[in-house]
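Structure incoming, see below.
Removed: one protein chain of the complex. Kept in place: all other protein chains.
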Amino acid sequence: MLSKLCQRAFKKSIWVYHANSGGCNGCDIEVLNVLTPYYDVERFGIKLVGSPRHADVMLCQGPALRSTAKALERAYQAMPAPKLVFAIGSCACGGGIWYDSYSVIGPVDKVIPVDFYVPGCPPRPEAIVYGVAVALGLVDKKVAPVKLKQLEFPIARYHPEDLECKDDMVVYTKLDRI
Amino acid sequence: MTESALWAIVTGVANVILVLAAAPFCEGIIRKVTARVQSRQGPPIWQPYLDILKLLGKEDIESGESPGLQRLSAYLSLAAVLTLAWFVPMGAAAPLTKAGDAILVIYLLTLCGVSTLLAGLAAGSTYSLFGVSREMMAMLTLEPLLAVGVIVGAVETGSLRLDDVLNASVYSLAAWPLAGILMLVVLLFSLQAFVGRVPFDTAEAETEIMEGPLIEYSGPKLGLFKYAQMSKLFVYCALLVGLFAPWGSQWPYPLALLVLLAKIGVLVLLITLVGATHARYRIDQAIRYYAALFVLSLVALTLALVGF
Amino acid sequence: MTPNLAFVYALSICLAGSLVTLLVSRWKPVVGWLAFLCVFSSSSLVIYAALTVLLSGAAPALTLFSLAGLGTCRLAIDGLSAILLLLIAVIAVLSSIYSVRYMVHYTEYGLGRYYPYFLLFVAGMYGIVVVTDLMVYFCAFWQLMTLPSYALVRFESKKQENVRAANRYLLMMELSCGLVMAGAGLLGSGSQPGALGRYEFDSLAANMSSVLSADSFTAIAALLLFLVGFGIKAGMWPFGQLWLPAAHPAAPSPVSALLSGVMIKTGVYGLMRSFLWLIPADDLASYPAAAWGLVIGVLGTATLFFGTIQALKQEESKRLLAFHSIGQVGYILLGLGACLALLPAASTSDSARVLAAMALAGALFHTINHGLFKSLLFLNAGSVLFATGTQSLNRIGGLFKFMPVTGVMTLIASFSIAGVPLFNGFASKWTIYVSTVLGSRTAPYLAVLALFAILTSAITLASFIKFFGSAFLSRTSQLVKQRLEEKKRLEVDWTMLVPQLVLASGCLVFGLFPQTALRLLKAGLATSEHGLGATLADGLPVSGGLAVAGPGGHALIVPFVLALVLVSMLLLARTLSRSGGSQRRVAIPWLCGYALESEANRYTAHGLYGEVKRYLRWAGGTARR
Amino acid sequence: MISKLKEAVICLKAGKVTLPYPFAAEPVPARYRGRPIFNVERCIGCGGCANNCPAREILLSDVCQEIRIMRYLGQRCTYCGRCADVCPEHAITMSGEFETATNDKRDLQQELEVFMGTCQRCGRCFTAPGPLEQLMMKGYRQDDLPAGRWVYKSRSFLQSEGLPDIEIELD
Partner (left out) sequence: MPARNVLNQIKERFEPSILRVDVPSDNRLFLYVTPGVVRDICNHVFRDLDARYVVSIGIDDRPYSGQFTVAHNFGFEREKVLSSILVNLPADDPVIDSISPAVPAANWAEREFRDLLGIEPVGCPSMKRLVLPDGWPEGVHPLRKDFSWDLKPAKFDENKVFAFDDPPEGCVVVPFGPFHPTLDEPAHFRLYVEGEIVRGCEYRGFMVHRGIEKLADTVLTYNEIPMMAERICGICGCVHSVAYAQAVEQAAAIEPPARARFIRTIMLELERLHSHLLWVGLANHILGFDTLFMQSFRMREPIMWLCERITGNRKTYGLCVIGGVRWDITPEIKDDINRILDQLEKEWIAAAKAVQGDRNLQKRTKGVGIADAALVKDLGLIGPIARASGVPQDCRRDFPYAAYDQVDFQVITQAGCDVWSRVLVRVLEVFESIRIIRQCLEKMPAGPIQLQLDDELPPGRIGLSSIEAPRGEAHHFVVTGEENRPRRWRVRAPTYQNLQGIPAMIKDQQLADMTISLGSIDPCFSCTDRLEILDIKSGDVRVYSQQEIVNMTRRV
């Protein structure tokens, strides 16, 4: 019975450990910023801790670098389950500008499993708070993959008489002729 | 005999429940007030309960070489504080006043520290051993202060019995002995150190040695340590109230309890404000500070001995 | 068989045994057991004698022989002697079992240089606490105790520093002997030689009242000589520092246990005899007990304070323990001092009488306890030395995993000496604190001394946290790993564990049921005929229940109830920690990610308490590097 | 002591300043550069954005002559707004959208299928190849859509003999 209660408490008391595996400091400071008066994530029971042993969530900043990948992995293993990993910022999410450089391994999810991505360079504190809120289930995520097409394909190239202008779009009207 | 034993058990269990229930609340107040001082909204007051619940459900990582001892020290940390709660009056007379005296209480306080020390040593991390070293150095200089407080009480009343030292009107409003007042000042100044808060949290110093003795602990063990720390704060405050401001404790049960809680609330507020407005001292500075307090407490003892 | 006769048999067994062991010393597997057999049989006899005395009262003294001009050699076992004899006998047996296996690891030294001396040494200690003559026969037994122990201290004679330590030990012991004899001479010279001899204890005691009233200077000088003489033996500050810390670690560990657990207690015994038993009970008025109480109390506090602080700085296991012997003797002296300080008021105030009795009982209780836990600690240190080959606390670590039984024993002993509640050290320290704190009504300075004693007990805790932590916890050191590879198994075998188990259970029993010990002490004091012992025994409050209480119930402890509460709280905590349904996992230590655990980042004893050591540099005793 | 009081005054004066976000949002500043939004109707597939992206995360791939796929990965975007600056058709706008946290990186992708008009007479594209196309035609740049990266050979690298003794790790 108590164990169920314990599991439910997890989302209401998140202790975070921030691991910068080679970022530029920008995301670090924004992460610190969300602790400060204007954003104050302690409202949600979030607290910064100094040892990964005490942490529930690891905030990763910066790309995984060759020199820090091992350390990052150790930090991840040092955390007790259940644990979440947030990739904060473009470097952690996708490797940043230097994603293919000789000393960069890439985004942190090449080294450790990542649960949530907060893009931005650096993400504004609101974006981090939002990421936290998504993780806590307070709000739903807003982004979804976008796939846009100027025209439906395949179109028959040589039936210009079937092309029709609707608003700004050129639409092929008689699909059965294809 | 049996009746008094039964009564002791009932009040003792009541004390334990009170400590377990109220300690996280005090912590919650501290966090909330600290947040307000820092212009923040702060966590909900019940946040520490959630923290402990969560820790109880987390994975327990054992990185030390003697896990049995680590477990024992985690249990001991909470058990020692709760045992101490049997010796402190909370709303009613101290439950085990017939099973131990003031000296035992001082040594029980040491036992609380010993569990942390063992925990740090058994974890064997370089940082935790720094924490152990600092914690022990602080205990070395702090423990005598409380001892003087008790001895002054004992000298004034001629008794080491808990209910005499704590509840007799040594420090009550009726007679304000100089030594008692001086000791009150000394213990108020050292309260912050007793409960291990900023500026005297050198042993845990998060930005230097990352929570010191507790760095390797996670899950339920960490939960127990944290719970013990919160409980320790509560029990210390209750002890201080018992030593210096026992008025109201003779009132009927719920009333006396409320008065006690109010007084503890004031102390907690004091701890919060001091903690929020100071930078952490270095261990050598802390030791010098305690040493100065020790000299002051010696003066108090001398005063008590010559009858002031 | 009368106690005295049993005692004489015991002595003869020891003396004979030493000859036999000398003869068969080359037969290594047997000589140890043979010696054990001797010690065991003699100790059984001694224990029989002591218990008989304690249960049925002191037997009349036994005159062994009388030599013209040298007085009579008489052996008298009274309650005080019986208590000491019990202690000596128990620890001698245990350390002789321990020796059997332990001594084998000295490959370079023959056992012929060990067991014969061991037996003689035990005999000497038996003798010194029962001999009644304070001149020739005292000297004889003293030499019987000192010379073999000198040989034992310099057992490892190939090490220069051990030989030096032994020489210094011998010198100080002879000095001590000389001072005591000078004191006896001073007291006895002016008196009428009684039937038994001029320097017979009873004669001296009989003369004491006249000396006190007529020639107070002689009394003071003689008592001062006793104080210094026995003080040197007991390790009192500042004399103890001169020989004790060097001599105890030099000897083989079972002998260290005897030296530290028992032998220095003969000094304490001498002090008690001379300051309480030499004084006629009806002549208290002319005896400046309060002044002597002040002197001994302050000296005791200085001893415990300096000894413990210096111990805090040590980084070698046995040296650390040796310094603690000084510190713990300080507690005993403080108890004795408090007793003396409260004596004058005892006749008028009931509570002062109780407190004085408690102070003496506390001192005696602590003597016993110290014998138990310090011997245990030395045996623990010996086991560690046996397993790892080093005394340096900086080079060992993580032994708990490999020597769990020894580890637990050491933990118990460390808690005992540090005065953690539920262990015997707390019970005896508590008794001393109660008498000093509550006695401050009579002698205010006692409260300050008590405060320093409490402070020192915290320092003791610190140094044993260091001792236990760096040897058994922390991380496995390179040396230990290496030893483990060589030996496969580090835990010592049963002959070395049994004595430790016995001692540890003694610590626990006296810790949980201190009233048993107090009852024993009350019986002991009541059966000592002369002096103030019996008077004080009357004041000792011993109830039938589990509690130990001070005067008027103004102070009390019931360790057993405390234990019950603590255990139930432990169970509660355990239930709580299990209730979340969390899993366990083993992981590598977290060292900030990059570095991995290594010998270089293993925290050693040297690093602990740096700041306190810096602030206490003036107290001396800085560890050798 | 006095300075502690002064500090306390600073704290008290400020009061509580915590913003209610995420329960109530404030508008972002007008110039705020949030997630770029691609207007598929305006895009002419010139590849200017891909050429100027410092993070090199706008990828182009021609499926056939008429269809060019332009994929914006979103995951390593630095939100510098250079793509919007250089777009001749203003098809890219830096929106005020910053609430892009997600549990799946692919949520951030935007893919356009651009219809490249062909000359009905000659079958070629209308415009002359731009710098990017030139690079691609020469083989210097090759966008690898499945891997989400582009492969690029600088001239200096192509000219040298390389480092024959280094084995190259492929990911």
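Each chain carries a letter (A, B, C and D) given by its place in the written order, and its residues are counted from 1.
Rule of thumb we're sticking to: a residue touches a chain if its C-beta (ideal position, glycine included) is under 8 Å from a C-beta of that chain, and two chains touch if they have at least 3 such contacts.
Being a predicted model, the structure only gives us computed values, none of them experimental.
Listed by label, the shown chains that the missing chain touches in the whole complex are A, B, C, D.
Of the candidate positions B:58, B:161 or B:280, contact with the unshown chain belongs to B:280.
If you put the hidden chain back, the residue from A:52, A:80, A:94 or A:107 that touches it is A:52. Mapped onto chain A, contacts with the missing chain fall at residues 19-30, 32-33, 36-38, 48, 50, 52, 62-63, 65-71, 75, 96-98, 100-104, 121-122, 124. Although one chain is not displayed, its contacts with chain C can still be listed: residues 591-596, 598, 600-604, 606-611, 613-614, 625. Although one chain is hidden here, its contacts on chain B can still be listed: residues 34, 37-40, 126-127, 130, 133-134, 198-199, 201-202, 205-210, 276-285.
One rule holds in what follows: only the chains that are shown with their structure count from here on.
Taking the mean of each chain's C-alpha atoms, the chain whose centre lies closest to the overall C-alpha mean is B. When the interfaces A-C and B-C are ranked by how many C-beta pairs touch across them, B-C comes first. Centre-to-centre separation between chain C and chain D, using Cα means, comes to 80 Å. As a whole-number value, the distance joining the C-alpha centres of chain A and chain B reads 43 Å. Multi-chain contact residues of chain C, defined as those touching 2 or more other chains: 579-583, 585, 587-588, 590. Touching two or more other chains at once are residues 14, 16-18 of chain D. Of all residues in chain A, those touching chain B in their complex are 2-3, 5-7, 9-10, 12-13, 15, 36-37, 40, 42-45, 47, 49-51, 53-54, 56, 78-82.
The touching residues of chain B, counted against chain C in their complex, run 12, 16, 53, 55-66, 69, 71, 74-80, 82-83, 86, 96, 98-104, 106-108, 110-111, 114, 117-118, 121-126, 129-130, 132-133, 136-137, 139-141, 143-144, 147-148, 151, 154-155, 158-161, 164, 215-216, 219-221, 223-224, 227, 283-284, 287, 291, 298, 301-302, 304-306. Partner chain D is touched in their complex by these residues of chain B: 36-41, 277-278.
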